[in-house]
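Left out: one protein chain. Kept in place: all the others.
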Amino acid sequence: MDFALTEEQQLFSDALRKMLEAEYSQSQRAAALDSDNGYSDAVWQQMAEMGLMALPFPEAAGGLGGTASDTMVAAIEFGRSLSVEPFLASVVLGGGAVRLAGSAEQHESLLTGVIAGERKLAAAFLEPQARHDLGDVETTAEAAGDGYSLSGRKAVVLGGDCADTFIVSAKTGEGISLFSVDAGAPGLDVRGYKLVDGRGAAELELGGVAVSADALIGKDGGALPVIEHVCDLAASALCAEAIGAIEMINEMTLEYLKTRQQFGRPIGSFQALQHRAVDLFLEYEHAKSLVFVAAMSADSADAAARGRAVSAAKSYIGTRGREVAKEAVQLHGGIGVTGEYQLGDYVKRVLVADMLFGDADHHLERFGRISASSPAGASVWAQ
Amino acid sequence: MDFALTEEQQLFSDALRKMLEAEYSQSQRAAALDSDNGYSDAVWQQMAEMGLMALPFPEAAGGLGGTASDTMVAAIEFGRSLSVEPFLASVVLGGGAVRLAGSAEQHESLLTGVIAGERKLAAAFLEPQARHDLGDVETTAEAAGDGYSLSGRKAVVLGGDCADTFIVSAKTGEGISLFSVDAGAPGLDVRGYKLVDGRGAAELELGGVAVSADALIGKDGGALPVIEHVCDLAASALCAEAIGAIEMINEMTLEYLKTRQQFGRPIGSFQALQHRAVDLFLEYEHAKSLVFVAAMSADSADAAARGRAVSAAKSYIGTRGREVAKEAVQLHGGIGVTGEYQLGDYVKRVLVADMLFGDADHHLERFGRISASSPAGASVWAQ
Amino acid sequence: MDLAFTPEEDAFRAEVRAFLDAELPRDIADKMHKAKRLTKDDCYRWQNALYHRGWVSPLWPVEYGGTGWTPVQHQIFDEECFAAGAPRVIPFGINLVGPVIIQFGSDYLKERFLKPMQSGEEFWCQGFSEPGSGSDLASLKTKAVLEGDHYVVNGQKTWTTLGHFADWIFLLVRTDTEAKQQMGISMLLVDLASEGVEMRPIVTMDGDHHVNEVFLDNVKVPAAHLVGEENKGWDYAKFLLVNERMGIASVGQSKSELELLKDVARLERKNGRPLIEDPLYQAKLSRLEIDLMALEYTNLRMLTSKGGKASVGALSSYLKIRGSELQQTIMELTMEAVGPYAAPWVPQANDADWNGMPVGPEYASASTSRFLDRRKTTIYGGSNEIQKNIIAKHILNL
Partner (left out) sequence: MDLAFTPEEDAFRAEVRAFLDAELPRDIADKMHKAKRLTKDDCYRWQNALYHRGWVSPLWPVEYGGTGWTPVQHQIFDEECFAAGAPRVIPFGINLVGPVIIQFGSDYLKERFLKPMQSGEEFWCQGFSEPGSGSDLASLKTKAVLEGDHYVVNGQKTWTTLGHFADWIFLLVRTDTEAKQQMGISMLLVDLASEGVEMRPIVTMDGDHHVNEVFLDNVKVPAAHLVGEENKGWDYAKFLLVNERMGIASVGQSKSELELLKDVARLERKNGRPLIEDPLYQAKLSRLEIDLMALEYTNLRMLTSKGGKASVGALSSYLKIRGSELQQTIMELTMEAVGPYAAPWVPQANDADWNGMPVGPEYASASTSRFLDRRKTTIYGGSNEIQKNIIAKHILNL
């Protein structure tokens, strides 16, 4: 058991932080948000050059064979810098689905571009009626000619505004299956927009989109466990982004408490505020531990162990992270609610971390189901 | 709409407080707890003389025709003085069932003694397997000769240790019904004990207890609405006791904060503790409002309106009351956990107020059911 | 003790409803219910309707156009207005500076300002906070120097809500720099059209423009626009802040918003049934509703108490604290109810005349921005921390 970053991870983390500090100031980020892409293409290219896009992919496919812990190390930096680059969408989600379920040919055809930073993927799993339920799929894939015809709607597709290829869940006669669909496919309507935290996303409408037989990724009807695993990976990365954001929220708040003067003294000298500041840091330390555990479990094929760890972190971050964000604004007072001060952007990142891939209640219930169904110890009372 | 005590209520409240302050010091109470009865017979008699036992009963039955608000006024004083007299058991519960469901003859035969302070009733509604569910009745009442034969078990019967007569719920062929059962009836086993807050209670075992036909109180099979109403009255009174206890908890805590010195100053001068003390008083004021509303609703025959008000108060008192109790102990530090200091006795009263007649979750769920099923307003979204 | 409304109160409620039915513009009600942005003209139209009915300033003394209602009538009026979708009357004139002018102002000020304040012809805004004086209001630095028949004002105010709708601002200014902090403060009424006044928007994290900075550069203010006496401004401010805290419990508004939230929870679905029936969500909703009941009746209990104005003033801090928290909780639970569709950021959707297609259900658009906007309720009107200090000192005597 070891909680320290490896030396490699530490170097990589330092390099990424340095790059983002140089390229991702508040004004640079604002410019990126205003650009056509909605993110910084220059940063995206540098990320590719650093090998970030190759991180979780097998060496056979040209990747670095990294773990979810490696992704976590990167995601913490994305959270700290409020990155809006579609790493999560393309590498973790879309790329994750292809990696876990795709054939060697599909690895070749889809991942090579991803690794080069040239192709962007997005995962279209959720639907408007489904809330957080990944198994609630109404989109259909009907056999048509040699391939399939896809019809239905997909909701809040992260990175969908700029994706080249979508990995779409749809129901065949066998059950839920995954298909790759080109962004330009006839019959596919992509409506892009921004999320609260500045990232891009889209609503998809598939009106009989024709795909070929080899667009099927993985086993026909066997996609649900893959989707759940991919979303656990995404949830784990999202939690890591959130802990990066919380780190910054706490740093900003502490700094403000030390500098803001009222009644002739720094407000951080008031005991009531001191104790509340302590709570922020206490929550941060405990949340961080769960984020580490989630990352170290997210690659596991044991769905119960993985689900338990990821849902613990996601639910904790969802509730306590939001509490930290709210408290930080309150401790700041007026300045905390202004748009110009960057605290609000970090708050938004934390909020969005709860909204995607299952909110706190969703994961609390999932954790409870796993936990309640685990075998009872030898009860001393039942004897 | 009027939230002030009537002049009569104010006089009565003052008189009761004066009597209890004189007769119910910590040492007098300790002696009462150690006595055979488990309560002070002298106080009980004074209560009868003040007309307390007659309070909620109709004038035709020799009562004063008071309201649940009147009961509240008395119960607040019981809470402040930590009374262990079986008023709630005999007058509100047992007496309440007879009052609401009994015939004029039963009023005469059962309530006359209650009003005189000579007969003590107890309500045996709950069963060991039932948790807080009043409708979960396994005790049976089978027709036997001219009357019935009762068999089953009853749990945590408040005042059951000293009752002369039990009002017992049992299932006939028609459904849940109520019967009066003498404490000395053959086949009835009464196992008395104390509760956490010092009151008496009992477990009952009915092994074919024979009662006559006129022991049936109210309509055969029609008792559940009566039981629910009686328990709402009891819950309302229990909340009033709790608010009395919370009043004392807050007074003691404030006093302690002002007198206890640490680091050369009263601990109440520390801002972190000041803010927490404010929370205690804020909770008290809001809880008290709900207790008033519950009392003013508890006589209502409209089960939804009554249930909404009572469940709101009971759930609020159950959770926030416990929080106040815990915080008060914490603000006291070491002295707060000692048995000799009376804070602990008030804490216990608040705890027991949550355990009986449905705990906070039970009432939160009941409130939610009533509230969710209330008709929707004209939704602006559904248009 | 009696929870029932009297027949007179029921009749009053019917009267209020009839008025709302007849006079509240439908387009305004629709914007309110759907959380769309109001224009200045919307605010004017509704306020003017109230003015013509004689209900615009119910709390004022009757001789100045108050209604003399009982506390219960106020509550009924408040509730019915919000339920119908009436906007809150912009409080800075009617609720804040108006009563100060009535209580402490000269006859000239009453004559000059009260009518147009009531009719809505002149909107007001507040100039108390400064960049360096938030919770520590008495440390304010904006200075006014009397030169002949006018004051010359220099300084900066901030967090001026709806300053961009306003014609006039009431300022706290320092008129004696030698005196102890609270002693040297005065209150001035200033025409925003005066030379040297500049109002700049502050965009808040919800992306919207509610508040402003106000820069005052050698602004000339007639000496007659001083409220009461020079250097007594702190007393007037305290009087005003108690009134501010009282309104801020916002019971009527929160009750109305809770109903809208419950509508959303009825429409959203989780695990195949309406979200309002989901155990965890229902429990949160019930806790909120019970807290709001407690607030509602605490408010009534205090308003009808015989303790009189003084105790109401002190206890209003409790109402401010819990009331502002519940205003936030309502928006937090709305955001939660909406689920993943709370994530899209479509600020245009808040404009009533936007023709675009919303992302997800229409009610989703504003959910997160309103959650963000509501963070201010525990900060403004004297932060909740300041309220706790007040209670600890003045009620608990700690």
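By written order: A, B and C. Residues from 1 in each chain.
Throughout what follows, contacts are C-beta pairs under 8 Å (C-beta built on N, C-alpha and C of every residue); 3 or more make two chains touch, one makes a residue touch a chain.
Note that the structure is predicted; figures quoted are calculated from it, not measured.
**Q** Among the chains present, which touch the one that was left out?
**A** A, B, C
**Q** Which of C:183, C:283 or C:395 sits in contact with the chain that's absent?
**A** Going through C:183, C:283 or C:395 one by one, C:283 is the residue touching the chain not shown.
**Q** In the complete assembly, which of A:69, A:90, A:236 or A:338 touches the absent chain?
**A** Candidates A:69, A:90, A:236 or A:338; residue touching the omitted chain: A:69.
**Q** Which one touches the absent chain: A:106, A:172, A:236 or A:297?
**A** Here the residue in touch with the unshown chain is A:297.
**Q** Which residue among B:114, B:156 or B:215 touches the omitted chain?
**A** B:156
**Q** Consider the whole complex, including the chain that is not shown, and state which of B:201, B:309 or B:324 touches that chain.
**A** That would be B:201, which touches the missing chain.
**Q** Can you name the residues of subunit B that touch the chain not displayed here?
**A** Against the left-out chain, subunit B lists 126, 128-129, 131-133, 155-156, 191, 193-198, 201, 203, 261-264, 267, 272-273, 326, 329-330, 333-334, 336-340, 343-345, 347-348, 351-352, 355-356, 359, 361, 364-365.
**Q** Footprint of the hidden chain on subunit C, which residues?
**A** Contacting residues on subunit C, toward the hidden partner: 279-280, 283.
**Q** Considering the whole complex rather than only what is displayed, give the residues of subunit A touching the chain that is not shown.
**A** 1-6, 9, 67, 69, 254, 257-258, 268-269, 271, 274-275, 277-278, 281-282, 285-290, 292-293, 295-297, 312, 315-316, 361, 364-365, 367-368, 371-372, 376-377, 379-382
We take it that only the chains that are shown with their structure count from here on.
**Q** Express in whole angstrom the distance between the two chain centres, defined as the mean CA positions of subunit A and subunit C.
**A** 39
**Q** Approximately how many whole Å separate the CA-defined centres of subunit A and subunit B?
**A** That pair's centroid distance is 51 Å.
**Q** Tell me, which residues of subunit B touch at least two other chains?
**A** Residue numbers touching two or more other chains: 271, 274-275.
**Q** Got the subunit C residues that touch at least 2 other chains?
**A** Within subunit C, the residues that touch at least two other chains are 385, 388.
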